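For this depiction, one protein chain was excluded, whereas all remaining protein chains were kept in their positions.
Up next is chain A:
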Amino acid sequence: MDLLTALYSCSEKATYGCKVKGGSLTKLAYYSTVQHKVARVRSFDHSGKDIEHEPLYEISVQEEITARLHFIKFENTYIETCLDFIKDHLVNTETKVIKATGGGAYKFKDLIEKKLGLKVDKEDVMTCLIKGCNFVLKNIPHEVFAYQKDSDTEFRFQTNHPNIFPYLLVNIGSGVSIVKVETEDKFEWIGGSSIGGGTFWGLGALLTKTKKFDELLQLASKGQHTNVDMLVKDVYGGAYQTLGLSGNLIASSFGKSTTADKEFSKEDMAKSLLHMISNDIGQLACLYAKLHNLDKIYFGGFFIRGHPVTMRTITYSINFFSKGEVQALFLRHEGYLGAIGAFLKGAEQDNPNQYSWGENYAGSSGLMSTSPDVFPMQRTRSGTFDMFEMDRLERPLVNLPLLKDPSTYIPDTVDLTDDAMARKYWLTCFEEALDGVAKRAAASQPDSIDASERAEKFRQKYWNKLQTLRQQPFAYGTLTVRSLLDTREHCLNEFNFPDPYSKVKQKENGIALKCFQSVIESLDSLGWEERQFALVKGLLAGNVFDWGAKAVSDVLESEPQFGFEEAKSKLQERPWLEDSYSQWLERLKEGPPHKCALIFADNSGIDIILGVFPFVRELLSRGTEVILACNSGPALNDVTYSESLIVTERIAAMDPVIQSALREEKLLLVQTGSSSPCLDLSRLDKGLAVLVRERETDLVIIEGMGRAIHTNYYAALKCESLKLAVIKNSWLADRLGGKIFSVIFKYEVPCK
């Protein structure tokens, strides 16, 4: 049984949860405060200075302290090492008590008390498990998956449902516990079975003389259960077909071994045993689900833990007994649930549940990624070292209240786990771009001696992640362009490149600001209809300026105004690839002004200043309030919230419309809560969501490839929406049936 320990040390600001599994793996959970570099922007005091020749704002790299949860898993033989590790980190702390639970608590109590000099305080194993389960279900997108052995996508990840309750957790350890979870704190043991992992292991060891659990599973994967089991066709002869029965159903497990004189192979017996136990558990789980009217069943415990063989048999059984009505679901971080829960239990004073957390792709090993050749059998477990990290996010994240159906919203347009061709393209694309990204990262810190060394480490780490994903696309949940981009950002951060584009953005913002007034003047000189078109074109042209475009930045430096014009000329002529501009224009012409527009901005510089702001200004002039949402943290050359504050302040100084809108709070700047070049509308800053509701937002504008094409292209909203982007990738353009620089202008009105 499990031993769970969790200890809390206030003075160190580190909390430990330790889960020790008899005979297999040790899990250590600890909470740390991580110091890492962040780029900060600060407006200069410009009074009496030469504005013309000063940079727009000051960039400084500062140390920031953020909270991170670490979960490490290693072989149980290192229990003493594990305790040493905890002890080393407990120096000079006030901690006197360590929390432990489960049967193992008896076994390890003395060792822990002696080794750490702490009193062991028992915690309930199931409470920890459920706490951990709720935590991952809430905080990790793509935590849940269904297993489908015979399909292209073995791991089918599920979208997080906004309401995770109620659910059934079937924990298959040595026995089986079936727990109904109704709320964060309310759960009930509704049943169980003694036929579980221990039965497979114990009975399997007796029958096959094979001692190890993994070896038994290996035997089972090679066996033929039909040699041992009595099937329906063995009872009915050939006639089962005419009766509409499936002849291959097992009528009696081990029904053919009812004889003393026949020998049966180890493999066959192991397979028969596996089927017997999996079917039995599946049947009971279905009966309990039916009795309690539940349709979500998560399976966990050592019997399941990352074993494709058992996930497959359990999936089959659930499907069979529920007649396809219930799906067996598994959790990516199932092995860590107890440790996470123990940690949460120990850290209740500093309630981690009040925060949102995000998986750190850089610090986490993926699902079964330690060895690529895992199928049909699981990797060998010796030496397995697995880890999982979660960062505490500064602000809680929630759904955009305007999502039409939060439970079916999927941010990503293409599932790369599913689409092998797209996967191949994008992985290659990211591989090819990697050297450039590493170079730019190094170049962004010219004053740092170890910048190139760190850039190389970053390159290596991200390269390895890409290779893992080639082998196991499901390693971190559903693979998407967004997850590839986010992983790269996490890796850059890991090696202290918090914002490689900070200087580029600073320069671009400065240049674009200089052009703002002339752009406004030329727009104001146009007639209404012409102006509407010019505004949209400006928005699209601004979007052409992107991180990769070296040529663009050269042009910018010399003749910024010209660059903007040239970008406009590069745009596809109407009709665009996706073109509902006429409907948009009609709406502006005929309909009442929108009450409030929410705009998700994309790039710094030309895009935000010459594209988005003139558009915002027009909306304000129409009497529409505007919420401008920018990323909380840096990603590529995307404009960050703090940059947007400075930029807006400067524009306001030039433009009375913007100025008065700011003063009257008709133009509001908010942060998205994200640091991704893409956009997940189900994980947005709570402040933004509150504001959206307060202002009765009735128009959402999403701009750029990352936010409007890679993600949200199919997102359905409750209000009018505008998704616009220029496709700057020829492969993607081709796939969508267009050419590079094709334009997407998607205006949608929800059906009544």
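Throughout what follows, a contact is a pair of C-beta atoms (placed from the backbone, for glycine too) under 8 Å apart; a residue touches a chain by one contact, two chains touch by 3 or more; residues count from 1.
Keep in mind that, in the parts below, contacts and distances are computed from a predicted model.
The chain absent from the displayed complex carries the UniProt protein name "pantothenate kinase", chosen from "pantothenate kinase", "Small ribosomal subunit protein mS29", "Aldehyde dehydrogenase" or "Origin recognition complex subunit 1". Contact with the undisplayed chain is limited, among A:Leu287, A:Cys429, A:Leu691 or A:Val749, to A:Leu287. Across A:Asn139, A:Gln158 or A:Ser257, the single residue that touches the chain missing here is A:Ser257. Among A:Tyr236, A:Tyr316, A:Tyr425 or A:Trp463, the one in contact with the hidden chain is A:Tyr236. Considering the whole complex, the residue from A:Val61, A:Leu83 or A:Met269 that touches the absent chain is A:Met269. One chain of the complex is left out; on chain A, the residues touching it are 1, 23, 102-103, 106, 124, 126-127, 173-175, 177, 189, 191-199, 201-203, 205-207, 211, 228-230, 232, 234-240, 243, 249-261, 264, 269, 276, 279-280, 283-284, 287-288, 290-291, 321.
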